[in-house]
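Every protein chain of the complex appears in place save one, which is left out.
Now for subunit A:
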């Protein structure tokens, strides 16, 4: 395996991005994934397990892992942390009650060694429904400003209308691509 082989492999890897999509149950993770993939979003039931979708976007190959958010499943999230380039955290902007829950789950994820160095994108979902908290309010409530360990972005979006989904994904890809690639 000479330098040319290494470069060839790297060239292929550079174009592959692994994204892990997590969040509490009913946040809309699977809907976002399906919307993004152009699939039907009318009949979506709670994810009992996980989905993996490979999408081509802007010449990048996105491997998106979407894992169910029920409480019983959360302890298994860590099975999917390996070699994650970016974490997409989806928040239900209507779910005021569990916002603290949501904050805690995210905080503990950010402590995780294997997610150190990953980029964080927070989707404040369900902005199309009236009464939704703004992304600003969620940022405050979740104390995002204090995150020093990861590059992050919060963006309001709607999985149903597709609003801002692309913008969010574009940002996370840009951020991942703008750091130099290391093989670990």
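Here is the rule we use: contacts are C-beta pairs under 8 Å (C-beta built on N, C-alpha and C of every residue); 3 or more make two chains touch, one makes a residue touch a chain; residues count from 1.
Rule of thumb we're sticking to: contacts and distances are computed from a predicted model.
Engineer: Mind telling me which option in "Ras-related protein Rab-3", "Tubulin-specific chaperone D", "PRELI/MSF1 domain-containing protein" or "Brix domain-containing protein" is what UniProt lists for the chain we can't see?
Structural biologist: "Tubulin-specific chaperone D"
Engineer: Spell out the interface residues on subunit A facing the chain that's missing from view.
Structural biologist: 1-8, 11-12, 14, 48-50, 52, 54, 61, 63, 67-68, 72-73, 75-80, 82, 113-114, 116-117, 120, 135-136, 139, 144-145, 147-156, 164, 167-168, 171, 174, 176-182, 184
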